Every structure is written in structure tokens, then in C-alpha cells.
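Removed from the display is one protein chain of the complex; every other protein chain stays in position.
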Amino acid sequence: MPFTQPEPRFAGGNDDLARSTVSMNNDQPVLSRKAVQRLRERVIETALFLAALSSVLTTFAIAGVLIYESIPFFQHVSLKEFLTDTQWTPLFDNAHYGIMPLVAGTLVTTGVALLVAIPLGTIIAVYLSEFAPHKVREMVKPFLELLGAVPTVVFGYFALIFVTPLLQKILPNLPGFNMLSAGVVMGVMIVPYVSSVSEDAMHAVPMFIREGSYAMGATRFQTSVRVVVPSAFSGIAAAYILGISRAVGETMVVAIAAGMQPNFTLNPLEPAATITSYIVQVSLGDLPHGSVGYQTIFAAGLTLMLITLGFNIGGYILKKRVREVY
Amino acid sequence: MTSVPGKKIKAEVKNLNFYYTSVHALKIISLDIPEKQVTAFIGPSGCGKTTYLRCFNRMHDLYHGNRYEGEIVLHPDNVNIVSAQVDPIEVRMRISMVFQKPNPFPKSIYENVAYGLRVRGTVKKGVLDEKVEQALRGAALWDETRDRLDSLAFNLSGGQQQRLCIARALATDPEIILFDEPTSALDPLATARIEELVTELKERVTIIIVTHNMQQAARVSDTTAFLYMGELIEYGPTKQIFTNPDKKQTDDYITGRFG
Partner (left out) sequence: MADRQVEQIRDLISRHKRWDSIFAVIGLLSMLVGILTLLALFIQLFIDGMPRFHADFFTSFPSRRAEHAGILSAWVGTVLVMLVTAFAAVPLGVASAVYLEEYARKNWLTAIIEINVTNLAGVPSIVYGLLALGLFVYTFRLGQSILSAGLTLALLILPVVIVATREAIRAVPGSIREAAYALGATKWQTVRDHVLPYSTGGILTGVIIGLSRAIGETAPIITIGALTFIAFLPHSPFTPEFPFVSFQWLLDPFTVMPIQMFNWTSRPEEAFQHNAAAAGVILLLMTLAMNGIAIYLRSRIRSRLKW
């Protein structure tokens, strides 16, 4: 009696799979090479997918850790006190838990930094994109990249040891720790971020838009300012948002040069702590799990993330608005 | 033939040569552009007609390595507009251009038309308003836009955008308007409207139009120049070029044997 193969169980396109998966060979079913291969492909794809998922998991982990570790804090400090008290002295006996001094410090240093970074960054971007001859561009861009590559702790040192004494020559009453030095150095540090993203946006404006302006008899300056910059607006806005995020999250420059004393003031000539430098200050000491110090840094970190998120969302909405208009 | 007898000349091109760095792109072109008429430049792809057109408003100066030789003399003041001594910006203030792809600025309709005026120092609202309306009327766009002068130019259709670009070019009372294949990106209806406009506009301003569409040249122009490989092959009244050309090459191109 000739040996016949059993009817395949799968209909249609999977006949192949069925026949190759199980072949009757002396009563022993053997997984064929193709099946092993298919299994291996699946496993690899899953592994790669899990790797890709890690970024989502990280985001959840960040949100999770910040919220979870802040809960004990908010259980014994009311939200009202957190947002309205003007003193931040959590480690003292008579503890105050108002976040405003830290927020003020963050806002002032960020403000000073942006006052430096946005004008400089934009002007440099317009100049490099529209005015600079090729050689100048080639020479300058590496310097700007270098500026962005210097570690922030080195910038902090520079702010304390070089910039503050320099400023003290102009403003003799300037204290050794102050927000102005820190802000200015932060600003210069952020210039490469603002200028390179803005420049990319301007560079992307097609030449025939510029030609339309030149054909009307406009000069290079007129074309850059009246046509190129408005055309690149959404990219430039993105650059500004990037700069703001960077400034708000900066830690070492302010930790070193602005002093780490919480101080509720809007005067950049005074020392102060930012949300970030407070976290550093506390971390320098002992942080047993569950201690007051431990809880407060997570509450501070949560506030920082919310502020950063706020700016990012604001930027996203702004870009969508601009795009809708177009 | 380099001249059309009996017509007043707006610009005289004398032995014009043009070089893209080392490439000799235009070779000894000489012809006269008659005033308040439509002159068309035709020829196969790459023959140099757009390159030639862009000499008239010194567009080539925007890029490195370009060089003009010879003259384009503008009447009545006899200025050689391709001379290195003459400021390209000055030339562009007298000669406007409409591009192949409509390129309105990211501004309102009003501001697009007013741009050339502002660049020339006109700031008074009353004057601007009047000139903007005039230009939009001249481009047959006034009725469609009078109610939304402040809305963004990008909201207009392709054909409307191109008419806006024509209005923009008109607003500054140019002596010559250059049209670089103005309808190649437009649908047939919009194309017809623009051709109609060109025919109207020639009453007021000298027009040079580059087109790869021979029928368009035949419909719209009074004189035609046929270029091939950077050289001027033949130039004369449109009717003659299309029905009874002198040169065989011209005839071959017109009848579609090449290009």
C-alpha cells in the first residue's frame, strides 16, 4: 500500500506552512528548517519591539517615580501651602514648603539666559543662513558645535571664576553668587541650540521664495527679515522652545554660580536657588529613603517636569496654530 | 534678423554672452525688444531661454560664478543693465518678474502687492491702498479679493496666486515685466485667464515671456525669438516665425520634428 500524506489541516495559503511544518518521516514529526526560521524571526522581531518599547517605558517610569515618590510629600503638605508659601526651608525645624522661591529662581535665570540666547542665536542664524560666505560658515559652525559640547560643570566653573569677577568690575556690589552670571553663561551655552535649529529652518526656505523678493528690488537684509524669517517661523519658534526647555532644566551652572540658597526674589543681582540646584544640594547630603529631603526633591522634580511639559505643549500648540494658518 | 522694423524699441540686446562659471551658456545674442509689445522666447528644454530672461533683471547675480558679456541697453536713458557698474537692485526696480511656480510671500494679499511699494519707500496708507487696488484690478483679481485683502495669500488657488504675483509685479509700475513660463504649473482654465491678462497688459507695459508651449507663444506674442543651445536662431514677427520661418531649424522645431 503506497504511503500517502494526510490531508493538510489548514486551507488556502497556509498549505505551504502545513506541509513544511510537519512531514511524516518514519512516524516521527520533524520541525523543518523553515519553521525554525520563522520562529526565530518572530522571536527577534518581538525582542526588537520590546527594545523599542523601552522609550515608552522610560517615560512611564519617570512619570511613575515622580508621582509615586511625591505622594507622601503632598500628604502632609497642602497644595495651597506648596504653591503660595514664599519660603522654602524644608530641612529646618520650622519648615516651610513653598515652592515659589525655587520657581522664581528658575524663572529669573531662564529669563536672563533667554535675553542673551534668543537675540544672539537668531542673529547668528540669519547671518549664517543668508549673509555669510561659504568659507565663514564652514569656519564658524564647528566653533558653535564646540560651544554646545562643553560640559555644563565647566561652564559653571567659568561663570563663578571668570564672569562674576568681570561683572563685579561693572557692578561693584554684585555678590559672589548671583543669578546674573549664571544666567548670562547659560545664555551663551544655549546659543548653539537656538541658532542651529533656526538656521536649519531658514535654510529650508526654498530659493524661489527668496527670488520673488529679490525680483522686487529688495536688498538682502530686507529679504531676510521680511520674507525668510516669516517663512521659517514655525522652525524658529521650535528653536526658541528648545532653548527655554534647556534653560529651565539646567542644573550645574546655577548650582555652582548662583549659590544654593533659596531666595524669593526677581532681582538677578542676588543669589538664589532654582528647582534644579535645590535637588543637587539635597542630593549632596545623605538621602535615606523616605526622609524629608528625599520627599522634597521628588516634589520639586515633579514641578520641574510639569513646567517643562507646559512649555513643550505650548510650543506644540503654537506650531499647530501657525501651520493651520498656512 | 535682430530688429522689427517700425516699432519703438524698449531694450536693445547687443552681443550678449553669458557664462555659468566656465560654461558658455548664451552665445552672442543680439535683438531688439519692442516697446509695449509681447516678445516670446521659445525653444527646446535647455536652450537657454530662461537663462536669457534672467539676464534682464540680473537674477544671475544672486549666485556665484556668473558672468555677463555684451550689453542690454534700456531705452530711453541708454543704460546697459548688465554692466557691472549698474546696481542689480536698481535694475530690478525697473524690471519685474513673474515666476514659473507662483511664489507669494507668507503675508496677506494686501501686503504681498504692497511689498514692492514698501521696498521703494512708499509708506503712506492712502497711497498704498490706491496702488494696491490698481494693481489688483490690472491683474483681474480685484473683484475676487477686495473683501479679503487681509487674509493670507496662501489661501488662494494656484491660478489666483499667480495673478497675485502679477499684481505684485504690476504695483511698482515697471517698464518691463518678465514672465518665466508663468502657466506651466496651472490648469487650462487658469492658463487661459493669464494669457488674456498678458494680452491686456501689453497696452501698459513691455512684456517678455518665456514659454515651452508653442501654441501659447503663437496666441499671445507679437514677436518671437527661437533659441537653441544658447544661440539665437531666428527672431521676427510671430506670424512670420510660425507660418513662414527663414531657418530650417526653426521650421523643424515649430513642426515638432524635435524638442
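So that you can tell them apart, the chains are marked A and B in the order they are listed, and the count of residues begins at 1 in each.
In the analysis below, contacts are C-beta pairs under 8 Å (C-beta built on N, C-alpha and C of every residue); 3 or more make two chains touch, one makes a residue touch a chain.
All values reported here derive from a predicted model rather than from experimental measurement.
Screening A:T219, A:N267 or A:S291 for touch with the missing chain picks out A:T219. One of A:S55, A:Q75, A:N94 or A:N173 touches the chain omitted from the figure, and that residue is A:S55.
Seen from subunit A, the chain kept out of the figure touches residues 37, 40-41, 44-45, 47-49, 51-56, 58-59, 61-62, 65-66, 68-69, 119-120, 123-124, 126-128, 131-132, 140, 143-147, 149-158, 160-162, 188, 191-192, 217, 219-222, 224, 242, 245, 248-252, 255-256, 276, 279-280, 283-284, 287, 289, 297-298, 301, 304-305, 308, 312.
Counting the whole complex, the residues of subunit B in touch with the unshown chain are 77, 87, 89-90, 93-94, 119-121, 175.
To be clear about the criterion, only the chains that are shown with their structure count from here on.
The geometric centre of subunit A is 49 Å away from that of subunit B, both derived from CA atoms. Partner subunit A is touched in their complex by these residues of subunit B: 57, 59, 62, 89-90, 92-93, 96-97, 99, 101, 103-107, 115-116, 119-120, 152, 154, 165, 168-169, 172. Residues 208-219, 222, 226-227, 230-231, 233, 325-326 of subunit A are the ones touching subunit B in the complex.
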